[in-house]
Each structure stands twice: as structure tokens, then as C-alpha cells.
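One structure, as C-alpha cells, below. Some questions next.
Apart from one protein chain that is not included, each protein chain of the complex appears where it belongs.
Chain naming follows the written order as A and B, and within any one chain the residues start at number 1.
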Amino acid sequence: MRAFQELAEVSRTLENSHVDAWKRDGKKVVGFVCSYMPEEILHALDILPYRITGKGAQDTSHADSYLTRVNCSFARSCLELGFLGQYDFLDGAVWNNGCDHIRRCYDNWKAKIPFPFMYMLPVPHKISPQGREWYKGEVLKFRSAVEDHFGVELSSKKLSDAVSTYNETRNLLRRLYDLRTGDSPPFTGAEVLTILSAGTSIPRAEYNRLLRELLEEAKPHPDGASNGKVRLLVAGSLMDDAEFIANVEDLGAIVVTDALCFGAKNFWNLTDEGGDSLENLIDRYYEHPPCPRMTGAYPQRLAFLREQIERADVKGVILQHIKFCDLHGTDNALLKRDLEKDGIPVMELERQYGPLADAGRIRTRVQAFLERIGA
Amino acid sequence: MIVAGCDVGSLTAEAVLLENGTILGSEIMLVRPTAEQSARDVMEKVLDRLSLSYDDIGFAVATGYGRETIPFANANLSEISCHAKGAHFLVPGIRTVIDVGGQDCKAIRVGSDGGVENFVMNDKCAAGTGRSLELNSEALGVQVSELGPISLEAKEAIVITSQCSIFTELEIMHLLMEGRRTADVAAGINQAMARRVKMLAGRVGIKNDVGITGGVSKNVGVVKMLEEMLNVEFVGFPEDPQIMGALGAALFAAEKAPQ
Partner (left out) sequence: MPEARRNALERMVETFNMTSDLPEELDVESPPVQALLATLTESQRSNFLAMASDPGVRKMSSVSNAAMAKYWDAVLSARDRGKKIAFIPFNCSPEIFHALDIVPVGVEVLNSFAIVLEEGIHEYLDLAVERGLPDTMCSAQRGVVGLLEAGVVEKPDFLVNGAAGSCDPNSKIFEYMSEKWDIPALYLDVPYSHDRRAIDYYTEGYREVVAALQELSGNKLDEDRLREACRLTNQCTEIIMEINDMKRQVPNPVPNYYNLNHLAQKLMLVGTPDALDFYETALEVCKERMEKGLHVLPEEKIRFMMMYTGIYFDQGLHHWFQEEMGVSYIMDLLVFFDFNPIIDTTNVDTMISGLAEGMLSLPMTRQLKGSWDMPANWLEDLLYYVDTYKADCIAFTGHAACKQVWGIYRIVADEVRRQLGVPSLRLEGDGWDSRVTSLDVIKEQFTEFFETLA
């Protein structure tokens, strides 16, 4: 599985070989943190959008003097890597006011880590016509800021190409997820998360090529992956950690779909093609399956979960949240109630991200949950 | 067929041998340095007593903290499932089990078939586990086993306001210096404990019959207060509830053994 191997290699390294090659060509790489950032704009300006995460942080000792033990371990892990210079290969970073924790991560990063081009793109906290107007205004400001800083100009032709390219990714990923709905998903949930994570740090053309190869290589899993294993959906706080999923699957499960912002929520809806690309992008990003930060959008989030559960024949749902994540933690409490009313077994799981992650605790709980479903 | 269940926790290890739904023997002992050693020692003790050997065991299931490292186990299951199973075997009408151990606290909703319907667990914070009772009784200057009986003499339960065990110790010392009665402080300690447990247990939804297990269940003060707070009467168990995990494991062994 050559394509998978390559993606796995990429997902292991922060400054991977594709990024190196890109930079050697004299091109720029700009980090981002959130699914509300319209990547196509950067792509169309020949800038590589690179999703910042905390993957690989060994501890958060530097970050903890600023963000504290009551802040999200994801935000702390990102800040830690920032302090250690691990993101020095970036030519800038675009942030969103996704949640209080990442907002303050940005504040500390900006105050304490010299970084070229630190940009904040604020997004409304509700989905409304007025909010869309604001978001549009912010996206336009963002575009101008990028153009000014990097001395480039956005062409509508290149933007429309970017829209197609990114839609292709979304279609390919959708096909991948379709394969997971069957009896023998060709990839485990851990493998899929690896594939997804890799895609956030390499040039889009490359990723699409690798995805196409991957889909061609894909066969029903040798040990009939789904056989006797409990089919799960994982949802909740940001997760790019394949090990977490592997830990869960190890106990006799297979994650067949998700409602994660690194996963299905990130690629589920396409951008309209034809007409004004920028307007279409604004629509697509503003209205993609909503994050719990969007007040009043709980019904949409519940509906998305129900859709995923049905199409992938899900038998159990794990709703996890990173400790101190109030947005997901609170949403999960409501979702658990509503999904259990639907007759779906649900477990809530509080976890930590990165170096604080506690595999043993999680195994006990997940095992008990699987036993409950299996019985 | 003789089947075996083995439960290795962080403080104690238990083993149960079962045949045709009857308990042949059981054993409880303090843990050894490794889980594997604990499992061997406790299992061999009960085997020896019954003049049996490992060869006589048709199927063995391990559970508890060290369940994945036990060499003679054919399978392992979570202590939550085993606990529920064991409790249900002992008291078929049981629908909620609250287990307050030394290091963790769990609440399990049990189905009519002995399966787990829902559960919550706290294993990160000392408050609400036996550990906090140990710390607090030390601060009070009594044995932890005396905490229950002493508290029954209380005129009023002094409200302990600190949530964190670390601060509770200080608070207890202050109260003693102020000349408050030991019995009243003991009652306050138990009440704070009961509150924490109630908060956890409430999350699964209490349904009768309710049972309580774990080291803390031996503290009559906590038990009484919990009964009041939850508005239930805990059922008694015909066997020492400490073997419930191992018993449940043995019952699972009986189900899983190839016929």
C-alpha cells in the first residue's frame, strides 16, 4: 500500500519532505488552525496552507507558563511547539476565534513568539444572514492582508481552479468514507485519521494524487476488518491522533465514520462551482457542518451525527472532549441524551491531548462500553 | 467444567473458582509488585486450598487494572462488566451498583440480564474515593475504620467546605483547634464523601435495587448518609462484595468457554 505508506510517513513529521520541496521552490507556507479558514484562497495564491496542531509535543512546560493547566491541552501543545521553534518553517499563520482556548493561544503566541504574518480571521458565533455579511467582510480583509504581505494578487481563474481542486479532495474523501460503510472497510479508523492528518500538511495536488492511488489500492481489509468488531462513530473535540483511535479499535472495534473537524465535518459539503468563487467559498465555509461554537446550531449538529450513524451502520458512538473544552463537553451531554433516545449506545469520554493523553484510563472505559454493546 | 475469574486491582487481588454456577472457592489478598505475580499468587492459593491445579481450569477470564498481563487468562473483560455481572449473580434484582474503592469510584447501571446499561467512573481525583477518607481520618487522628462508628455519635455534621483533599486536611486541623467535637467532624468528613459519590452516582440514574461495594462501603457513616441523599436502602450481598469482580469474570468464563 504505497500511497498509504507515503501518507503515514508525512503524518509523522511536522516539516515533511513535501513542505521542504515546496519551500525549496521559493514558495510560502502559512499555518492555520480551524475549519472556518478558506484554504482555497491561500492555495490560489500559491501558498501552502498547513494545519497547525500540537502533534509531537513531549510536554507543555514552556506553554504552561502562559496558558495554564485549566486551558485545553491541544492549545497548549500547539503553543509549546511554537515556543520550541518547531513551526519556524511557516511563513505566517492564520488564526480564527474558534474557541476561548485557541483565541488565547493566539494572544500568547503573538505576544511572545516572533512570527511573520500573524493574522486573526474572526468568525461570527451564529449562522445568520447578518453573520454571513460579517464573515464575508472578514474574508475580504484576509485576502487583502495576504496579498499585501506576500506581494501577490488573487486571480479569479486560479481561485476557481482551487475550488475544483479542493472539491476533488472532498469527493475522493467521500468515496473513501463510502467504502467504510460496507462490511469490510478497507481501512481502520486509525488509518483513515492518518490519511486525513497527512492531507492537512502537503500540497493539494499531491494529496489528490495520493488519494486516487489509495482508492485504487484499497481492497476489503485482509482480516475482514468489520467482522465481529463493533462499528463506531467518534465525535467531539479536535482529534488528529491516530493512536487514540488505534487504542480504541484494539479492544475490538472499528471506527467507520466520525463527526470531527479533521474528519467528515471538514469535507462533507462541496463548494458550488460556477459563478463567483469567492462568494461560493464564503457560503461553503460559513455553512459547513457547524462547530459547537455556533450557538443555536445544535439541531444541525445532531442531524449530521444521525446522518453519519445511518449511512455507516454505526452501532455505538464515542463522544469525547478534551478536558476543559466546554463547547464540545456541553454539546456532548445533549447529544448523548438525544442519541440514546434514538436507541444508539453512547459513551462520553473526557480526554487529554498530546503528552497528557492517558491511554490506560481510556482503555478501561472503552472496553466496558464495547462489552455493553456486544452483550 | 471448572472456570476461573481473577481480578487484579491496585490494592488487592481476588480469585474465584466456579463450577456449574456454584462458587467452589475464593481468595482475597494484597497485591504483589507485579500484576502477573498477584494473579498467580491469589489463583494458586485458592487452587491449593481445593487441591486443584491450573490444568483443572477450563477457561479463565481476567479483569481489573492488570488484566491484560495475566498469562493464564484466556480472555479479559473490563472490571465494570465483571462487577455488574457478579453483583447481578448475587442479587438478581440489582439495578445499580456503586463501587467506592481506594483509588476510584464507579457507578454502574445493571440490566435485568446482568449487562451494563450505563456507567460513570472517576479515577483522577482523590476526593470521593477511599484515599480521601484515609487522609482525612489521619488528620482527625483516628483510624479510618473508626470513622464510621465515631460519626454515628455526632450531634451535627460539620460542613467541610473544601473540595480538594489537600485543603480538607487543613480545615480539619483548624476545626479541632477550635475545639469542635471529633464525632461532628467525622460526620462532616463522611458527608462530604457521600456528596461526591452522590454526584457521580446520580449521573447514571439510580434505580432499585441499589448496592454499594468497595472499601468505603464498610464505613457505616458514609453508607447511612448516602442512603439518605439518594433516598434508597442499599441491599446486602450474600458473599463478600470484594470478590464481585472476580466472580463476574468467572461467570463470563463460563459463558465464553468452548463447550
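Worth a mention:
We adopt the following convention: a residue touches a chain if its C-beta (ideal position, glycine included) is under 8 Å from a C-beta of that chain, and two chains touch if they have at least 3 such contacts.
Every value quoted in this text rests on a predicted model; they were computed, and no experiment measured them.
Here one chain is not drawn; of B:1, B:199 or B:257, the residue touching it is B:199.
Across B:112, B:143 or B:161, the single residue that touches the chain missing here is B:161. Contacts to the hidden chain, counted on chain B, fall at residues 161-164, 167, 170-171, 174, 195, 198-200, 202-203, 228-229, 231.
Looking at chain A, the residues touching the absent chain are 65-68, 70-72, 75, 97, 99-101, 103-108, 110-112, 120, 122, 124-126, 128, 130-131, 134, 137, 292-293, 295-296, 298, 321, 323-324, 326-327, 329-331, 333-334, 336-337, 350.
To be clear about the criterion, only the chains that are shown with their structure count from here on.
If you average the CA atoms of chain A and of chain B, the two centres end up 40 Å from each other. Interface residues of chain B, counted against chain A in their complex, comprise 77-81, 113, 115-119, 121, 123-124.
The residues of chain A lying in touch with chain B in their complex are 361, 364-365, 367-368, 371-372, 375.
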